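Missing here: one protein chain of the complex. Every other protein chain is in place.
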Amino acid sequence: MIQMFHVTKSYPGDPPVLTDVNLTVDKGEFVFLTGPSGAGKTTLLRLVFCDEKPTRGQILVGGRNVARIRAASVPYLRRNIGVVFQDFKLLPHRTVLDNVAFTLDVLGTPRSESRERVLRMLKLVGLQHKAESLPLKLSGGEQQRVVIARALVNDPTILLADEPTGNLDPGLTVEILDLLCEVNVRGTTVVVATHDATLLERYQKRVIRLERGRVVSDTAQSEAVRRTG
Amino acid sequence: MIQMFHVTKSYPGDPPVLTDVNLTVDKGEFVFLTGPSGAGKTTLLRLVFCDEKPTRGQILVGGRNVARIRAASVPYLRRNIGVVFQDFKLLPHRTVLDNVAFTLDVLGTPRSESRERVLRMLKLVGLQHKAESLPLKLSGGEQQRVVIARALVNDPTILLADEPTGNLDPGLTVEILDLLCEVNVRGTTVVVATHDATLLERYQKRVIRLERGRVVSDTAQSEAVRRTG
Amino acid sequence: MGGVAKAEVFWRSALQGIRHQPFPHVVAVLTLGIALFTLGLGRAGSLAVEHLLRSLGTEVQVTVWLRPGAPQADVDVLSAALRGRGFGVQLVTPRAAVERLTRELGPAADALRGLASEPLPPSLELQVPPAWRDPAALRQLADELQRQAPVTAVDWGEAAVERLGALARALRWGGLFAFAILLCATVVVVSATLQLAIYARREEVEIQKLVGATDRFVRAPFLIEGLLQGMAGAALALVGLAAVLHWVAPPLETLFAFLRVPSPAAALWGLRSTLELLGVGALLGLLGSFLAVSRALRA
Partner (left out) sequence: MGGVAKAEVFWRSALQGIRHQPFPHVVAVLTLGIALFTLGLGRAGSLAVEHLLRSLGTEVQVTVWLRPGAPQADVDVLSAALRGRGFGVQLVTPRAAVERLTRELGPAADALRGLASEPLPPSLELQVPPAWRDPAALRQLADELQRQAPVTAVDWGEAAVERLGALARALRWGGLFAFAILLCATVVVVSATLQLAIYARREEVEIQKLVGATDRFVRAPFLIEGLLQGMAGAALALVGLAAVLHWVAPPLETLFAFLRVPSPAAALWGLRSTLELLGVGALLGLLGSFLAVSRALRA
């Protein structure tokens, strides 16, 4: 589903953020992406949904080479990818309902239908009572859950979640992670960037570890090594 | 240092966010504030540094009643309080250096002196190499550390840290918490709002637990109870 | 992908934007209103100048001196021909000419008392229609008339006509120039304001794109907002113009009355101008928003 070949990303004047990253995430996989602050996790995700272009290397997402995609095709690519942004990126002057509905509006879903789906989604993240609030009036954790709802509401084929539980209490963290697992079971490929070591422990999924822009470990490979070894 | 008497905060049209909160934090104390998402932690901190006024009740900070403070005195109050905002609140078009230096600029510290202090502070949070970057070009964890540096650079008498490690990896989290402890040892009163149960475990400090706007437990009191019991 | 569903989404989005973040909209409407108001006044001003020129034109006079004793039939033929071309023709008899000269000379008129009973020749005085109020045309007419039997000379105040022509040209060009400047200023200022209004909301544009909106989808609500702003601005301008019409125009008109200029107020008001202004406003708002949002999308 997601393949990276020798991907390097550098911003002018700075040392490269990602260096020669090779990676394959299969359809239906659930992957944790971890690593210290500034390792390049967010940057890697941004490359996948085409918010940045790689400096070198190729990236295939669902078979399309996003390193060479036309600007006009980007929106259609993104509609299949749900993203939980680390910094939320909510529309500040739209209600929670409209923020979540936005991904459906883009697809032309009629309001009556989308409203129902949005409310169901908000209920899943425990925010049905905040549907008419503006994001600025929500707590950090509430905003984060709105973003999660927005990313999931249109049943994306890929879900990229960047630190989706950084502002959530342990109880909610488990609830949200369980929700992501459920979505994964229904077929969505899920990539979760996280610092939370307890999550990696608890969920025993594939873990890709980045450090200074390089993949330093990948449990899928080590397992393969273990199996062959 | 911080005293709250029967503090209630409600926004029009919503159920109260804080209900009858009574609280005393002594000078030099280190307190964790915890509780589920939306419990009112951020709101409580905002009351302390006068970003909101309580609907009812009195709040004394360093002996001043902030529920009745004049608008013109607010900046002077805030200069003694370092705040790590949950949503960072960095000036997007100033460099990291200038963002951190801002708290010193406000005090009229000469640039030569402030520059030195800022760089020392940035080094403590591991960001000396990003001094000339703009905040938007930093990773989530880097931004968070800039905010921590800004809150600490002018040696505040009170430090309010709202989820200061939500975007940090476990290694950095410990580093930052150790830094806060050190600051506390040097005399600063520290209040840390956090979800991270491992921190509460590891540091064994006083923990105040909020739920739905009420203080549901406070280890200081339970200890007092245990001692008297 | 129902078109109706989308249109509804766009309108909802536009109205929500206006409701939850009114300030940039208010400023945009205000600027558009001021700009259109100034433009409207400028247009009224140039119409007033145009009228002024037309009324000054009525003062162009041509005197056709006739041979004393020329046959009445010839004079009648000449008059009829001139009338046919749109001229106002009036015969001035020798007696009338003397009377007028007496009046004009004032205290010096005593000197005329010694004159013969009919010392001045008869003449035709022509009122010149607008199409002929032009030095070149009048010169040609004069030459032509001079060749007619009963005519001795044609006096068409060459200097005065040229002077008037120059004045007309100068005022017309000056007015046109001023109006062009005003129009450019309006367009630039309005587009700058809309750019800034949308710049204040660039985050929104960015987020919408990140969530998978096409450029067209992002743009649509902004266009609706631009349209509404333009029309609201035009309405504001109309209110301002109505106020001017009511409070300021009457005293100005009294001042201008002697010039026999028809009320420039007429140019300010009326269904047609109203619709025009609304149209210009809508167009400005739409176009300005389009450019501004396109710029935000490129960024």
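For reference, chains read A, B and C in written order, and residue numbers begin at 1 within each chain.
By our rule, a contact is a pair of C-beta atoms (placed from the backbone, for glycine too) under 8 Å apart; a residue touches a chain by one contact, two chains touch by 3 or more.
Predicted model only: the values in this text are computed from it and were never measured.
One chain is not depicted; across the entire complex it touches B, C.
For the chain left out of this panel, the touching residue among B:Leu90, B:Leu168 or B:Leu210 is B:Leu90. Panel shows subunit C; residues 23-24, 27, 30-31, 34-35, 37-38, 41, 45, 65, 97, 101, 105-108, 110-112, 114-116, 119-121, 123, 152-153, 155, 162-163, 166-167, 169-170, 173-174, 177-178, 181-182, 185, 188-189, 192-193, 195-197, 199-200, 248, 251-252, 255-256, 258-259 of it touch the chain omitted from the view.
Looking at subunit B, the residues touching the absent chain are 49, 51, 72, 75-76, 78-79, 81, 83, 85, 89-95, 98, 102-103, 105-111, 134, 150.
Keep this in mind: only the chains that are shown with their structure count from here on.
By the document's definition of touch, subunit A and subunit C have no common neighbour. When each chain is reduced to the mean of its CA atoms, the one lying nearest the mean of all protein CA atoms is A.
The distance from the centre of subunit A to the centre of subunit C, with each centre set as the mean of the Cα atoms, comes to 62 Å.
Centroid to centroid, with C-alpha atoms defining each point, subunit A and subunit B lie 29 Å apart.
Centre-to-centre, using mean CA coordinates, subunit B is 67 Å away from subunit C.
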